[in-house]
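Just passing along the structure, written as structure tokens.
FYI, not all chains are in this one, though none of them got moved.
Labels run A, B, C and D following the written order; every chain starts at residue 1.
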Amino acid sequence: MWHWIQRFSSPKHFYGMSAPLIKWFSVSALLLGVYGLYLGLFVAPTDYQQGESYRIIFIHVPAAWMSMFVYMVMAVSSGIGIIWQIRLADMVAAASAPIGASFAFVALVTGSLWGKPMWGAYWVWDARLTSELILLFLYLGYMALQSAIEDQRSADKASGLLAIVGVVNIPIIHYSVEWWNTLHQGATVTKFDKPSMHIDMLIPLLLMAVAFKLFYAALVLVRTRNEALYRDRNRRWVRELVERL
Amino acid sequence: MFEAKSLECVRDDRLLFNDLSFAVAESEVLQIEGANGSGKTSLLRILCGLRLPEAGQVLWQEESIISNREDYYASMVYIGHLPCVKGDLTVLENVRSLLDTRSLSLSNEQIEVALAKVGLASYEDVPGKALSSGQRRRILLAFIELSQAKLWILDEPLTALDVQGVTLMESMIMEHKQAGGSVVFTTHHGMQLECEMSSVQLGRRSRG
Amino acid sequence: MLKAYYHLLIRDLRLALRSRHELANPLIFFVLVVTLFPLAVTPTPDALQTMAPGVIWVSALLAVLLSLDRLFKLDYEDGSLDQLMLSPNPLMILVLAKVTAHWFLTGLPLVIIAPLLGIFMSLPAEAVIVLIYSLLLGTPVLSLVGAIGVSLTVAVNRGGVLLSLIILPLYIPILIFGANAVDVAADGLPVTGQLLFLGAVLALALSLAPLATSVALRITASR
Amino acid sequence: MNWSEFFHMGGYAFFVWTSYAITFAVMLANIILPIVQRKKVIARIKRSIKREQIEQNREST
């Protein structure tokens, strides 16, 4: 079993195996995304409360979900990397960070663009927004630490540890901000009503969510392959592979 | 007693050594040789368990040092390139706080005897920052002397020592060997030990 | 093991006492930053009072942040940290000793001086008392969590700002609850909830942070 | 539905289309950057292979 995992998780094996997967993931992400956007932008009805502005939902919500999902992937694979010393896991974590950061960024930007028409301000200091912002900072911290430490192995372990500590922190932040806000219930906190989901809105939303996941899967594979090439640059399999290119 | 098993070390892009194995018995003195940048310091840090080798392992009394740190550290002492001396503590306090890391409580007299031996008699109360670099290294010599460790791992122990200092270090190693202890060390300068000495050679090809 | 804890604690305190200006530094930084705000904002007593809990807490947090690198930096640079890691005692105990010393040298002075600043910024008496409690519970967490960050960045050349990037997100819950407790107390409401939360975070940090720090130190030493 | 109405988005055009534009820009960057990165890595490895070969030749002569 152990040997099987070791062999299966060797960068060389991964490199060979991942190429077709990338193709499948990216093609299906594209198809689902296009169909989801078509349904979302053309078919879904106008929201009676928010007007057309709600159509931001089809990118905002999937991006927000992904930003959290990717962080979990990053933390879990960092944990695997630290505990079982599996290099591939470290690579997946390192490859996930920039993708997750860009999802968090998209969620923030689209959210605040949505906030202006809905709340009259680009930004309010409420629980969800604040914890998303801090999530972005956690990603940035991970990336900064990763690039600041020269020794690759230490960099992986150190930033992996940070990712894990960050996991402990995320729920704490979330509940602390929430509690802090509800204590101060007032004109400040703009509660947004959860739009009662019309089925015609829900379907494109879910399609987009799946498309984003597939997109992430394709991207993380591509980036992990790069990491594998770079980190194994002195091993024979990379040398032979590059010479064939 | 002490064994390195097919160690491999990679720094940045370069393989420094691989499949390096050797053993150190009691009363054995081992010199690690090699040009600048051949990986001596890296090897010694691996032997201490401070750095993890890319492959292979280090055994202390047949057990891996990583899973058995406490036993191993109770019987070894390491000095590296760095002085480990606090400018704000006196010589005596410096030695004492080094010994504290090993949970050794010695009397002032015992420490003073060792300080006298390494040529720091009457310096007990001088703060570290007022010492010259050679005198700083001598604090470490006193620490090794008092550490009651079986295995000494010394990285460039002759650094900054003048001629008398070198002789002192040599005689300390000889004494330790006679008492059944082992020593692993590196040096660029010749160490004249009047005893047999094994050696490990690193990084054959030197560039430039 | 207790002896190892005690010896290291004493050593660190003694080292700090030897260079007395070092000792005063975080405190003075704290006072300076707190006084910057009334200078930068139009200081009506009302505005001051609303700001006071936040300003005092943020400044305390920054003062701790900036003092963090004395936790391991010097020991790392002169090689003493290697010697600590080669100690037969569990690394966690040694980490805990160093963190304790750090708290005595930064957190505690802040707790002591904070009431004075609170009064300067026209906080009511009950709020000042809650300020003391919240700092008393919060600053040890700052030291404990900070230790993880420093141990990760101690080998990095210009770690200063990197450290803040890593640590500040982790400090935010403590900041929110600490400042909020004082704020609520200033309005005359009960604050047991917030203080209990801070206590719980302290317990969590006490049990996890030394472990995480010692893992981080082993990673850092592996250079 | 006609197109100008569609692009007008009930008066929310700025917010909706900026959101979509930024999202697509970020995604595009996410696609392009790893490809560029891959090219760089491969070029670097090729260069170091070449350097080693030169050095080997020099040693053998």
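Going forward, a residue touches a chain if its C-beta (ideal position, glycine included) is under 8 Å from a C-beta of that chain, and two chains touch if they have at least 3 such contacts.
Since the structure is predicted, the reported quantities are computational estimates derived from the model, not experimental observations.
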Displayed chains are single representatives; whole-complex counts: A x1, B x2, C x2, D x1
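Just so it is clear, only the chains that are shown with their structure count from here on.
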Chain with minimal offset from the mean of all protein Cα atoms: C
Averaged-CA centre spacing for the pair subunit D and subunit A, given as whole angstrom: 17
For subunit B, residues contacting two or more additional chains: 13, 52
Multi-chain contact sites of subunit A, meaning residues that touch two or more partners: 151, 153, 233
Residue ranges of subunit D in contact with subunit A within the complex: 1, 6, 9-12, 15-16, 18-20, 22-23, 26-27, 29-31, 33-35, 37-38, 41-42, 44-46, 48-49
Residue ranges of subunit A touching subunit D (in the complex, touch as defined): 41-42, 46, 51-53, 55-56, 59-60, 63, 98-99, 102, 105-106, 109-110, 113-114, 116-117, 215, 219, 222-223, 225-226, 229-230, 233, 238-239, 242-243, 245
Subunit B-touching residues of subunit C, taken from the complex the two chains share: 3-4, 7-8, 11, 14-15, 18-19, 74, 77-80, 82-90, 221-223
